[in-house]
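Since the structure comes first, as structure tokens, the remarks are kept for the end.
Note that one protein chain is taken out, while the other chains of the complex remain in position.
Entry: subunit A
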Amino acid sequence: MDVELTEVRDFLASHEPFSALPREALRTLVTRLTVRYYRRGSVLCALGEQAQHLFILRSGAVDLHDNRGILIERCEEGQSLAITSLIDRAPATYSFTAHEDCLVLLLPAEVFHELCDSQPVFQQYYLRRRNKVKAGVESMHATHQGGAILRTRLREIISGDMVATESDTSVSEAVRIMAEATSSGLLLVDDGELVGIFTDHDLRVHVVASGHSLSLPVRIFMTDSPASVDVDAMAFEALLEMVSRNIDHMPVTERGRPVGLITSRDLMRLEHTNPIYLAGDIAKQKDLNSLIDVARRRGRVVQQLVAQDASADDIGRIVTAIGDQVTRRLIQLAESELGSPPVPYCWVALGSQGRFEQGPSSDQDNALVLDDAYDESEHGEYFLRFSEFVVAGLARCGYALCPGDVMASNHKWRQPLAVWRQQFRSWIFAPSSEALLGAQIFFDLRPVHGAEHLGRALQEQIATDAPGNARFLTHLASHAVARQPPLGFFRKFVVAKEGDHEKTFDIKTTGIGPIVELARVLSLARGLRQVNTMERLRAAHDAGLLNDEAAEDLADSLEFISYVRLHHQAAQLAAGQEPDNHLLPEQLNPFDRRHLRDAFQVIRKQQSALAYLHKTHLLS
């Protein structure tokens, strides 16, 4: 008996990713499919529905719309749909509607996952497609950008605890409750029913200005039966409501019961987490305390960017831009407090900030390159106080002090250019393994403020001196290959054994660190001037140090590992925790685990290649 459905097989074989499947796999695949016909206008998979199938479009056309009804893509014959929902095992973030009458092949979800497991080409194709679709959504949103206020529901922004009391509470007690909760409004709730609202405005105008006693019950001055808004309303609906009623406070209710209070300020603040507003706000802050408040908003920025599925590379650049802005503002504040600097200087960022790869948990690494006119006895005091001001300010803005003390406040890292030149020469020409272990991040230096030429001079020197020096490169390479990613991850999770982080693994040191170090060695070996890891990989590829496959694999791996890390950190931020790098293996979905394993394999492979190239085994 010959059961080959040649028409279906040939159709699949002429479209990616099925074209890459072995003949036998394709033949089996055909028998797992079902066929349906969708009339124009009917829905294949609704927004918010968990897709049960991969939909392969046999004929016709299907439209993808996002949650705001924006047309994202019109899919044609041969395309596969509902990829993101299947891969993420999450409700569909788009709706799929037949634009024309469609004949559709349906591949059940479990078969899809089996194929992802057994056929790497299959999985890779869909991962790329998924990211492409998401990128498509991003670009659509960029053009339809109306800000967070158009996308956010009140539920997401009202705080956990409702500020409320009973209506016969005294005004003085009511004011105390408001002060304690730093709320400008108070809900009055009797027996679970909302009876009124009392605000700062009521206190000023109706109580104090009219000379009433604070011991009177607040009920006398409250607004009775205030207009309220449902917790599932969009933020802009609440704002419109407030504008039309000329009020600044509104109770939020869920099925008629009060659950919180929303203010026009809360709503306007939504726009403040837009990175552009934030950068602008940072530059406007007049003192340290207000700067601290603004700088700490970057956690929300990261959460939003992750929610919008921006790439890890982009998020790193945005967070770094905010870090640079905070640094510059602190330096300006320091100068206005201490007076103009006696000699020119350049503030340089090192490590992740230097590489444009700051994240929400990054600590600070920085240094000060002073003009050679610097005289310790004359100018030492100024730059000590200056750097301490900035370093302490950064710490208060949430950039933790560097545990290795690589900061401008450390005398050793606050030196004239000539001393720095000598320092880099000694690292490069008389390298010791130990010294280089701590010094690697200095090779990621980038001028942030001040006389940039001082920082640039060091960058030039590194680019000139490093390439010819085999011993130096070999030492760096041996560090870069020393820490191997946990490949046994799937069978038995290789996890940290000590302290709070029992049963977790550190995604920064085991995943991101090795790629950063690989890229750094490659870049220094050729005297390339890039500091960003993605750019270093691209430049190393262009210089012929990495072949197409290796460059692409490393870049994809870095993006994927960083993506997993950012999702983890955004979830922590959302839960009110400090973001860290410690992942619980079980919090990863099977797809992430699989892909993480692939990424780790890429790293191990490239580490071996680097070790061979630089003969690290010959190091005594």
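One rule holds in what follows: a contact is a pair of C-beta atoms (placed from the backbone, for glycine too) under 8 Å apart; a residue touches a chain by one contact, two chains touch by 3 or more; residues count from 1.
In this text, contacts and distances are computed from a predicted model.
Protein name for the hidden chain, per its UniProt entry and selected from "Exonuclease domain-containing protein", "MoxR family ATPase", "Thiazole synthase" or "Succinate dehydrogenase": "Exonuclease domain-containing protein". If you put the hidden chain back, the residue from A:L103, A:V121, A:V343 or A:L584 that touches it is A:L103.
Hidden from this view is one chain, which touches subunit A at 1-8, 11, 30-39, 42, 58-60, 77, 100-101, 103, 106.
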